[in-house]
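Note that one protein chain is taken out, while the other chains of the complex remain in position.
Labels run A, B and C following the written order; every chain starts at residue 1.
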Amino acid sequence: MIQATIVGGSGYTGGELLRLLLAHPQVEVVQVTSRRHLGEYVYQVHPNLRKQTALKFSDPDQLGACDALFLALPHGQAQHKIDHYASLAEHIIDLSADFRLRSSQAYQQWYGALHAAPEWLGRFVYGLPELHREQLRTARYASGVGCNAAASILALLPLAQAGLLEKDAPLIVEIKVGSSEGGAEGNPGSHHPERSGVIRTFSPFGHRHTAEVVQELELSNVSLTMTSVDLVRGALASAHATAPAGTTQKDLWKAYRAAAAQNPFLRVVKEQRGIYRVPEPKVLAGSNYADLGFDLDERNQHVVALCAIDNLMKGASGSAVQCMNLMLGFDEMAGLGFPGLHPI
Amino acid sequence: MIQATIVGGSGYTGGELLRLLLAHPQVEVVQVTSRRHLGEYVYQVHPNLRKQTALKFSDPDQLGACDALFLALPHGQAQHKIDHYASLAEHIIDLSADFRLRSSQAYQQWYGALHAAPEWLGRFVYGLPELHREQLRTARYASGVGCNAAASILALLPLAQAGLLEKDAPLIVEIKVGSSEGGAEGNPGSHHPERSGVIRTFSPFGHRHTAEVVQELELSNVSLTMTSVDLVRGALASAHATAPAGTTQKDLWKAYRAAAAQNPFLRVVKEQRGIYRVPEPKVLAGSNYADLGFDLDERNQHVVALCAIDNLMKGASGSAVQCMNLMLGFDEMAGLGFPGLHPI
Amino acid sequence: MIQATIVGGSGYTGGELLRLLLAHPQVEVVQVTSRRHLGEYVYQVHPNLRKQTALKFSDPDQLGACDALFLALPHGQAQHKIDHYASLAEHIIDLSADFRLRSSQAYQQWYGALHAAPEWLGRFVYGLPELHREQLRTARYASGVGCNAAASILALLPLAQAGLLEKDAPLIVEIKVGSSEGGAEGNPGSHHPERSGVIRTFSPFGHRHTAEVVQELELSNVSLTMTSVDLVRGALASAHATAPAGTTQKDLWKAYRAAAAQNPFLRVVKEQRGIYRVPEPKVLAGSNYADLGFDLDERNQHVVALCAIDNLMKGASGSAVQCMNLMLGFDEMAGLGFPGLHPI
Partner (left out) sequence: MIQATIVGGSGYTGGELLRLLLAHPQVEVVQVTSRRHLGEYVYQVHPNLRKQTALKFSDPDQLGACDALFLALPHGQAQHKIDHYASLAEHIIDLSADFRLRSSQAYQQWYGALHAAPEWLGRFVYGLPELHREQLRTARYASGVGCNAAASILALLPLAQAGLLEKDAPLIVEIKVGSSEGGAEGNPGSHHPERSGVIRTFSPFGHRHTAEVVQELELSNVSLTMTSVDLVRGALASAHATAPAGTTQKDLWKAYRAAAAQNPFLRVVKEQRGIYRVPEPKVLAGSNYADLGFDLDERNQHVVALCAIDNLMKGASGSAVQCMNLMLGFDEMAGLGFPGLHPI
């Protein structure tokens, strides 16, 4: 049993981490912090956790030592205290955007600010096990992933690994997301009467998660187009890519099957009949699986690569726990067994 | 053509009033106020009104004279300035709760404050034309209605008018409502991830609209139980009442048919087949109709009386325009012709 | 490890049973039948189960022996073959309505048909562990529960057990339900454009589940009013009951706390602040918990008792697995650890 602490436990990724770690067979959660909800029972904020734990939110300024420290703070905070955090725990997983990019220049370009701890950027591993499994086994520090970046990368990973992605062709990724992606803080646009039933293209390009896709897939010409739809959990990335001349559906099948075989949380969904023929995020709520699909227009080598995830799980807390499992030598799937629901 | 002004035009009832009055054949909207959105085009707040008007929100402290003044302010404000408002317009319709109750005692009991202008309470007519049509034809001042009160009263009105309502028996009204009932201001519970998919009984009894039901139907033993569900517009009241011994389904049919015949916006929905056998708010979005239904358990004289409305229309702005039509001698249905959509 | 078979595995309760049993530490699922989907992988129908099992649907006419047999067939089928089923398995749990009522007369009254195996009615235990825990420990046969009956009974159970329920007073239970309650077969009213956004009171009284409430709580004057709302999983029962003169909120607190202390899957939700102050089904999706709430109008002893459940879990498959755990001597909570999600 290791001891874990969550800093920033009242938000959605913090709550999801807590749910996962409370049920994890090798983890004891010793502390969960929240400045705003200090002293409240965690189940008063996360009502699903009632009868799961008697933990109360504690003071983020009174952190004790632990084996694994999860940081689930708003962007821009962890980088200012990373030395302090590192003095408390052997292993750190930071779910914010602070340590996802390897280059302080890229950070400045996409986040519009100087990074406060650029020397730490090189010490973190980008926390997507499907990309960096072996590195994570020996890592002490892992970042989280941007949920939209994770969906985009996983949609394309089989192509990239099989050499079926024309890296110079323009790559358009259309991502449809649920409302939990915006976090637990409301804003005028998240008020239910305004947010319900939307198809709202809030970002045609320039989304910050683009930086992670560029970095991890070594691409140059990528656009992420973000559209909010009426769903709470879930994201679907539809990547419009170009395959090399002569590529066939069979080649794609081979590439995607290989990826699913090598990665316990990847599945290929491409059925000829039934209702669920393609990846759909709704059946993934609460699950760490990423469902992949693809199709090829053989007339022009246009590939539509699909990836559905739960943005709070594979796109945030689930991947973080998967990283922890690797970093601490646990079974990669420990604590991540929930497969999602049907119907939902 | 009369000139109308809306005070408080950026909220949901104000916006709906604006939509109705802009399309009304006998009304010119001369002013719409909003302190927060002062100077903005009204369509920047109400996107459906783009290309409908070039009006901008004006300063509520700079009101000019007009023929009909609509007050769509938060509760508790209009009563402090009612003398001023009365100096500006011959006709006033106040959609807040300030002038719905006839007794200052009842106001104090339900709203927890002394009324600032008790002498005005007797000058206002309760603005539900189905109850006070003749009085409204000569009235200068009308209140709006509480949306839940309107649904409750209309569900029971045919029974009450036909003498089929046991007034001393306990009356339980279960009301299911959409999120627009909470108004345009967000709160933590209206954040989409928290509000989506709810069945949330936020008030088991004691809701303020109870006072209107008690007053208008002369009842004593009434409970309103309020439950939020996943819908933006709409309310359904299910009133559990008791009919006198010997009452039959046929008696109820007669009562409801009579009410629908006498009131242009009441309809009876009680079909033996098809999908839409009972009143449902969703097909009423944007419409001023109130759909009524009923059933009788002949073993124990238990009546379930149903009323579906659009809370922003028949439950607020639609009834207000209907009142104006009566007060100014227009056709009662003028400007209220939109019948709702199917499907939606 | 025991061997379990599910007859009727392509419907929603069958799929949910399968999800639970596949993850149960002491159960091996040996057979899942479906006539319609014979030969298909179970994950082609239940997409959440991809990579969880390689099982295919088998022929319901070719059942082998097993330790625990779950029947998830449409109502009216199991009773015709119950002798055959009993020859195959020591333990049977039938989730249909066939063996929920103890009296063949009551069955005929509510289901409009003679029961085909009335001699079996007395051998089954009504499968709600909160009512019959000790009996279930030695039972060989258990019925499932009607989801609306389960919600109604659990809302009232603390009152009934504490003697705080006036059994002769009229009892009105208003139940709001999601669309999965109607099962996996579509009908014109379940077509998404017609079913989305509804508040549809499809049954004002006379719902068949009433029979279970009457039987299990020994009541006489009960009405269940059923209303469909826009949600897939979940049911909320609001029971309007009468407490004996002199009952206080404190008495109710004691009664509900006692029930939650004695039953691992009951929780009391009654908070003074935060978003989640009352029981809400949405945070229970996938979970076997039943969340209870209550309020008392001390002026007239009117109690509003609330119970939120996932209709497919506590209202069907979850209770069935809980029964199996008791019947086979497993930990009552085994395989039922998933606490639900927040947000969702």
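Just so it is clear, a contact is a pair of C-beta atoms (placed from the backbone, for glycine too) under 8 Å apart; a residue touches a chain by one contact, two chains touch by 3 or more.
Here the structure is a predicted model, which means the values were calculated and not measured.
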| Residue among B:38, B:65, B:114 or B:341 touching the omitted chain | B:341
| task | Check the options B:35, B:50 or B:140 and report the residue that touches the missing chain. | result | B:50
| said: Looking at the full complex, which residue from C:232, C:255 or C:269 touches the chain that isn't shown here? | reply: C:232
| note | Interface residues of subunit B toward the undisplayed chain are 12, 15-16, 19, 23, 40, 44-52, 180, 184, 232-233, 264, 267, 269, 271, 273-274, 276, 280, 283-287, 289, 291, 337-344
| field | Touch residues of subunit C, complete complex, unshown partner | value | 12, 178-180, 182, 184-188, 190-193, 195-197, 230, 232
| query | Of the residues in subunit A, which ones touch the absent chain? | reply | 170, 172, 174, 176, 188-189, 193-194, 196-202, 204-206, 221, 223, 225, 227, 229-231, 234, 236, 238, 240, 275, 277-278, 280-282, 293, 295, 297, 300, 302, 304, 306, 308, 343-344
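The rule is short, and it goes like this: only the chains that are shown with their structure count from here on.
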| Centre of all protein Cα atoms: which chain's centre is nearest to it? | C
| Centroid comparison with subunit A (C-alpha atoms), farthest chain | B
| Type of subunit A:subunit C copy interface by residue overlap (half), same or different | same
| request: Between subunit B and subunit C, tell me the centre distance in angstrom, where each centre is the average of that chain's C-alpha atoms. | output: 38
| remark: subunit A to subunit B, mean C-alpha position gap in Å, rounds to 45
| field | Euclidean distance of C-alpha centroids - subunit A vs subunit C, Å | value | 35
| field | Two or more partner chains touched - positions in subunit A | value | 12, 180, 184, 232
